[in-house]
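Just dropping this structure here.
Only one protein chain is missing; all other protein chains are in place.
Chains: A, B and C, in written order; residue numbering restarts at 1 for each.
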Amino acid sequence: MAVRAAVAGASGYAGGEVLRLLLGHPEVEVGALTGHSNAGQTLGGLQPHLVPLAGRVLEPTTAEVLAGHDVVFLALPHGQSAAVAEQLGDDVLVVDMGADFRLKDSADWERFYGSPHAGTWPYGLPELPGARAALEGAKRVAVPGCYPTAVSLALFPAYAAGLAEPEAVIVAATGTSGAGKALKPHLLGSEVMGSMSPYGVGGGHRHTPEMMQNLGAVAGEPVTVSFTPTLAPMARGILATCSARAKPGTTAEDVRAAYTKAYADEPFVHLLPEGRWPATASVHGSNAVQVQVALDATAGRVIAVSAIDNLTKGTAGGAVQSMNIALGLPEDTGLSTIGVAP
Amino acid sequence: MAVRAAVAGASGYAGGEVLRLLLGHPEVEVGALTGHSNAGQTLGGLQPHLVPLAGRVLEPTTAEVLAGHDVVFLALPHGQSAAVAEQLGDDVLVVDMGADFRLKDSADWERFYGSPHAGTWPYGLPELPGARAALEGAKRVAVPGCYPTAVSLALFPAYAAGLAEPEAVIVAATGTSGAGKALKPHLLGSEVMGSMSPYGVGGGHRHTPEMMQNLGAVAGEPVTVSFTPTLAPMARGILATCSARAKPGTTAEDVRAAYTKAYADEPFVHLLPEGRWPATASVHGSNAVQVQVALDATAGRVIAVSAIDNLTKGTAGGAVQSMNIALGLPEDTGLSTIGVAP
Amino acid sequence: MAVRAAVAGASGYAGGEVLRLLLGHPEVEVGALTGHSNAGQTLGGLQPHLVPLAGRVLEPTTAEVLAGHDVVFLALPHGQSAAVAEQLGDDVLVVDMGADFRLKDSADWERFYGSPHAGTWPYGLPELPGARAALEGAKRVAVPGCYPTAVSLALFPAYAAGLAEPEAVIVAATGTSGAGKALKPHLLGSEVMGSMSPYGVGGGHRHTPEMMQNLGAVAGEPVTVSFTPTLAPMARGILATCSARAKPGTTAEDVRAAYTKAYADEPFVHLLPEGRWPATASVHGSNAVQVQVALDATAGRVIAVSAIDNLTKGTAGGAVQSMNIALGLPEDTGLSTIGVAP
Partner (left out) sequence: MAVRAAVAGASGYAGGEVLRLLLGHPEVEVGALTGHSNAGQTLGGLQPHLVPLAGRVLEPTTAEVLAGHDVVFLALPHGQSAAVAEQLGDDVLVVDMGADFRLKDSADWERFYGSPHAGTWPYGLPELPGARAALEGAKRVAVPGCYPTAVSLALFPAYAAGLAEPEAVIVAATGTSGAGKALKPHLLGSEVMGSMSPYGVGGGHRHTPEMMQNLGAVAGEPVTVSFTPTLAPMARGILATCSARAKPGTTAEDVRAAYTKAYADEPFVHLLPEGRWPATASVHGSNAVQVQVALDATAGRVIAVSAIDNLTKGTAGGAVQSMNIALGLPEDTGLSTIGVAP
């Protein structure tokens, strides 16, 4: 094993998931693990499913601890990654699973995050046009948000082919792990089981400008996004239901052809056969993306639906996929397209 | 107790729910219960939660069995209600929880249901403009579909106030009881737990024309509906996320005022205080509807969200509410606005 | 309405459930509602399912606020009820849903709760031999723990009839609401969905001595209880699987007869017909108890299983049932045996 990897923020769900994947990655050796309030504790009590690491002790998140690795994964609250990355130096690959380096527009960043913009790093969604090339040999990677991953992969082929008007309407359901391990009343099991509810309605969710950035770049014109996230009674998974008015003259064949072309050679994105629709269970724990698309002739809209595992392809799997590209490893090393179902 | 009620189709989820409500209705006495393949069985094994009726035997669904009641609730597969109703005579109140008499447009009916149109009955969604008056003294009631109930109550105030363009985009999540007790592989617990998936995508769901009918009538112009239903890992509940472009010049105050006015005097529909959003758990087992609305200034859309219990307000509660109106009883008799939560 | 009721601790699950029941109780008017850290907040944000009380403001839990009611329900952390009750005076009915006054043995109390024993009040499980009479006219009621309710009703008929050896083995599964609204990592939705886990294994759960007290009193000899609670991925419900060696010569008919006799006249406990087994969904939101029993001839054990809703019959429903008896109202006033299922 040649690649030594450290994980900062190893006690949360994103940190746990990247460790789960790294433990199965044939080229990676797991190095330092750090935490904040949990520093000093063993991982066994915090991530009981990561049996091989049960005895490992979390260290504090400092440059000293993280130094000396080939790759450092950051699973930190937004606003903290820049300082850590700076201290690590330019020869270390830093993969940020947080939001800090995703947005190009400083005004967007400041409006949605309320703090100074740290910059922009190569964007870890290789399926987007041009993104894969930018990741090759990169030393910094900004992993996309989980919702922008699901939404961009559902809709970009329609925009790339010029088939959709630039006003997208998106409703997505997410498993509760997307909200992290924060102890908030509405995340208690008693509250979420048997219940669906929306949040961040009306344009306020921080992932909205990231979706607009991705779709607008592909469309070659600004794309407005109406995004409503909902919390679903499941631990993992995102189902994104996305639509936009079809451009005049668009046929069902045009739509099918656009998606077939976009995903013909992608190892992780699967355009389903006609008549079958994505289900989050099918991609549970895997880096696969299921996509399906239809043209609603009556409503005049392209309807695209994608399913991902928010923690895998939506966070840690996308991070490992990007690491593989950055390091010149085969892109699917240590990653699976096989869901754990039922 | 003066009102004797029969239920045809008492072994399914809609039949069970109307019985649950009728058992708590102070003016109703439960009469004949019928089934099809389950005729001859006791209800105890089919609806184990209906303890007071455990010993009742299901009879076959015939006019003889259903005769002699003041009200007959029909929970039958579509296409069967007309023949039963005809035999019952005009002095019996027939409340159809199926689809047969909801649509006014025969062409719509035939396109979506593939059989001859049976007609149109007074529509059991009293909150819609004009609907309550049409139910008073009625002898026939068509209970709305569960999705059209949720969607119409989420969006009609915007259309009634002329604030929304006539192209609605709707994504709704439903609990599995909406699909009934049919034994289909995708409804197995192993398949639905931990999974979200769409179905009937692209305009094919049978509830779509019913939504268009309701919203178009309120808007005074045809309203196109793009409707995507999704199956959620919960037994009950519908969360409908609905949006439409705001008409030019619409302000957040306009939107708030329209909804406040629409629901000021409705006993079952609760416009939530600003900042709080509906959750299906809050209306579990109750006839209440939670509604919230926002104006997304960036996307230029009105976003309205409603939560109902698909079996209660979405089916059997709406049926009992309509029966109360038809019989001249206080509208909320035997109905609750208190959810069983958590 | 003649009976004015106050609820101390109205923001938690037990407090919310007693309010849900009191709102449907024809003889009760809801008076003061109190909270601790939530005092000053409206109930709408804390208990969004209690629509009719949405605007009510929580007051601090003081004797002044609670004075002037006919009944005061206490849903407080253990150790706090005695002081409150003392200040309320002897003419007010105080129904304690906490643990303080359940145990008769001071040593048991001190061993399991680590504080001085406050005393013993009439025990709110009227189905136990002698318990109903003690509740009539009572001014103080100790509502049983949720697990002891389920376990005592499953096993006492076997002990009352002298059919079981005095060593009971109990494994119970509970919904997460049994753990309350405390913000603990293991109660997050992400952790509980899809998972079963035990806790308090090895005799440490505080409900153990209460079960031994109940069963021992019925058996006329000390009964040892091995109790293992498990947390199940559901919000409500307890399924208690209980067994004990059958006394020599016990037949299946003896067992059946004992349970038939014990529950012949009980309004809330339903011995199921042979061949059917309890399910927590069947009693969801109701005060009903489902019980079934079998004799395992090979293992030589009586196996009794009960299902309750932990918040209803297990807490707030038992409290209201006891209040009804104490006040001389019909025992089932405001209580239902009909579950909200599916």
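Basically, a residue touches a chain if its C-beta (ideal position, glycine included) is under 8 Å from a C-beta of that chain, and two chains touch if they have at least 3 such contacts.
In this text, all values refer to a predicted model and were calculated from it rather than measured experimentally.
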item	value
Selected residue (touches chain absent from view) among C:Glu127, C:Glu191 or C:Glu210	C:Glu191
Touching the absent chain when the full complex is considered, from B:Met234, B:Val255 or B:Ala326	B:Met234
Residue in contact with the excluded chain [from C:Gly114, C:Gly202, C:Pro248 or C:Gly328]	C:Gly202
Hidden partner chain, residues of chain C it touches	167, 169, 171, 173, 175, 188, 190-191, 193-199, 201-203, 208, 224-226, 228, 230, 232-237, 239, 241, 243, 245, 277-282, 284, 292, 294-301, 303, 305, 307, 341-342
Chain A residues that touch the omitted chain in the full complex	13, 16, 20, 23-24, 44-45, 47-52, 54, 177, 193-194, 235-236, 270, 273, 276, 279, 281-286, 288, 290, 336-342
Absent-chain interface as seen on chain B, which is shown	13, 175-177, 179, 181, 183-185, 187-194, 233-235
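Following the convention adopted for this analysis, only the chains that are shown with their structure count from here on.
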item	value
Separation of chain B from chain C, taking each centre as the mean of its C-alpha atoms, in whole Å	35
Distance from the mean Cα position of chain C to that of chain A, given in whole angstrom	45
Overlap residues in chain B, where contacts from two or more other chains coincide	193-194, 235-236, 279, 281-282, 284, 341-342
